[in-house]
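Excerpt of the complex: some chains, original placement.
Here the chain labels run A, B and C in written order, and each chain numbers its own residues starting at 1.
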Amino acid sequence: MFIRLGYDIQFDVPAPLAFVAQLHVHPSRTADLREPDAVHLDDDIVSTVYSDSFGNICTRFLAPAGHLRMWNSTLIEDPGLPDPIAPNAREIPTSELPNEVLRFLLSSRYCEVDLLSPIAVELFGNIRPGWERVQAIVEWVNRKVTFGYQYARPTKTALDVYTERLGVCRDFQHLAVTFCRCLNIPARYVAGYLGDIGVPPSGTPMDFSAWFEAYLDGQWWTFDARHNKPRIGRVLMATGRDAADVAFLTSFGSSTLTKFEVISDEVPPPGS
Amino acid sequence: MFIRLGYDIQFDVPAPLAFVAQLHVHPSRTADLREPDAVHLDDDIVSTVYSDSFGNICTRFLAPAGHLRMWNSTLIEDPGLPDPIAPNAREIPTSELPNEVLRFLLSSRYCEVDLLSPIAVELFGNIRPGWERVQAIVEWVNRKVTFGYQYARPTKTALDVYTERLGVCRDFQHLAVTFCRCLNIPARYVAGYLGDIGVPPSGTPMDFSAWFEAYLDGQWWTFDARHNKPRIGRVLMATGRDAADVAFLTSFGSSTLTKFEVISDEVPPPGS
Amino acid sequence: MFIRLGYDIQFDVPAPLAFVAQLHVHPSRTADLREPDAVHLDDDIVSTVYSDSFGNICTRFLAPAGHLRMWNSTLIEDPGLPDPIAPNAREIPTSELPNEVLRFLLSSRYCEVDLLSPIAVELFGNIRPGWERVQAIVEWVNRKVTFGYQYARPTKTALDVYTERLGVCRDFQHLAVTFCRCLNIPARYVAGYLGDIGVPPSGTPMDFSAWFEAYLDGQWWTFDARHNKPRIGRVLMATGRDAADVAFLTSFGSSTLTKFEVISDEVPPPGS
């Protein structure tokens, strides 16, 4: 399967402003790209690319005052398979986890492991460890939290989601990630492309999406507390501890979003 | 100057428990060590050492049920100079900061940059950028927050410190770090040894200490919102975004602290 | 001046549900009414009326499952004068405040006096006590907080407004009320009718409004941190410590709002 990926994001920038964009396809998917993947900017803007401490590809640039446009269109070949299910995947004892995985057990800005631990143990402590337990967390969050774009706010944390029971996809994942960590299951927040492939059209303008990964049996597995069903065509862009680490755009000052379009559509094979 | 460093930390561990200790002298000071620096454990405990994503040296081990002791004694040669003061150190525009410094501008568990930004701008936005501004933050926090061991709690965030105005050294640093980041000054939390060298004895049992570093003029500078005066004999152990990244001990389950002793004393030169 | 007041509020109620409505004109304005003021309900619903501990008129009833409609239309004669301004109104020392006013100095659900006191003193402690100080609070809140219906959420407190700087009219008043109390100025939350009399049409559907009152010089004075300008035609309905005390409708279970219309329009004198 081939998926056309892209975006067209525009801002009014009142004064020169530094940006960091995490808009690249993740290095783990680079081999699948069939066209170049780059953050296009107006000609006079110089950008540099680097890897952050999580291995995400970041583009930095200084936007001059005025109109800013970032766009891209690329093509990826995808196996077209739904998220794998591994009901027998085991939890790894904390003493045996790889060093680099340990940080995904800690508290972070939007995932207050310290505040939600007794609650997670009460809710999920008696469920069989492993895949089944992560899936129970996903189902709980999916069933208890009501989705609505009007419920988005940038400062909402997992504890807020747990008390308010309202949120957007990022909020669902923050709560599920936190519950996993509370139970010593490493979990990380993921951002990426997710089109409506294989599901009824959502009817809303396309956007980037958030899901999460839990570390079981020696590898990271995809889970999605927002949708709670295997999906086809996820394209990972960035991972981190939570949405503070993973932001499509971080700028160090104010600007006004004027356009935001994302594309993630199945297309015929090139040359067909 | 020579400083004897060490600790003796003991726990009762009810069931086998994985620990990560950030109890090493930081790699930036390794060259100053005059005796080996290692986390000593009972003979039957196997530990491994690794570097975390911030470059801190971490020791991992699985403690069996029963009594656990971690101890060390080492010697470091120190220039014996007070924290440097650089009144002309400039802020670096965000677009010119090194890539690896950018993460110290973001929100983290105990440093809610997103919640305190307008407040920081109101309080410090009109102060001359650079050293003077960081120093104004340090003075504000030092003057406004009252120190007391009884005010410690593990979940206290910078916003809590800002509203409650009570805390221990970690809390002072969290608030100052957050204010710096709100103003686009990279700041990181630091843990280390700090004895009573050159100051009147504090009269309290010795402990590890927390301070912070701000990035000005191309390098990290030491600040301490708890003491707000240059000190002699800081020995850096670990740095990170906040106390969630920098914990002398992280364990993934429950245990009971039974002894906690830290040594950081000036001593005569070896062989003298 | 005559003002036509009324509302038409409808719900789908899935199961019998107890309601308390604070939809009456406040007793302090009863003498100005030129038509009866009652909460109309479908014929088969029995309601009772009582005064709560703040002196507000409340209507209680048990709504059966099905469609619920509350409506009213009444007429009030109003002096048609803008909110009075009394620049010389003094603060009353706490020791001289009337007993019944003291409770408006305390913390309440959405007004955390205990958390915001040092902040209020820093911001407003040096301003001349009295009218000028309350007005400075109103101006600060009005200037710093951005209005938007999308920023409403039922659990938002004064501290949230202070950090997020976003809100609806209730949020503006909560923050201003809290700052007043922090400075020992009694302040209470007010709900009522406020049409577009004497100002350009707001262009948004009419709603009830919130403002607040501060106690100066022996009486309660109207302030409005949302609009920050004297208005004509406020009709007080209820007062209390905050929006937890003053709710147009409180129900003890779930229901779905299907219609919400409020009228507050200047009309010709009756008989003219």
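Following the convention adopted for this analysis, a contact is a pair of C-beta atoms (placed from the backbone, for glycine too) under 8 Å apart; a residue touches a chain by one contact, two chains touch by 3 or more.
These numbers come from a predicted model, not from an experiment.
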### Message
If 3 of the identical subunits are displayed, how many subunits does the entire complex have according to this structure file?
### Response
4
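Going forward, only the chains that are shown with their structure count from here on.
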### Closest chain to global C-alpha mean, per-chain Cα centroids
A
### Task
State, to the nearest whole Å, the distance from the C-alpha centre of chain B to the C-alpha centre of chain C.
48
### Task
Can you check how far apart chain A and chain C are, centre to centre, with Cα atoms defining each centre and the answer in Å?
42
### Query
Measuring from the mean C-alpha position of chain A to the mean C-alpha position of chain B, what distance in angstrom results?
31
### Message
If a residue has to touch 2 or more other chains to count, which residues of chain B qualify?
### Response
115
### Query
Which bits of chain C are touching chain A when the two form their complex?
150, 153, 155, 163-164
### Message
Under the definition above, what is the set of chain A residues touching chain B in their complex?
### Response
16, 18, 20, 50, 52-53, 58, 60-62, 93-95, 99-100, 102-103, 105-109, 112, 114-115, 154-155, 184, 244-245, 250, 252-253
### Task
Spell out the part of chain B that touches chain C in their complex, as residue ranges.
115-116, 118-119, 144, 159, 162-165
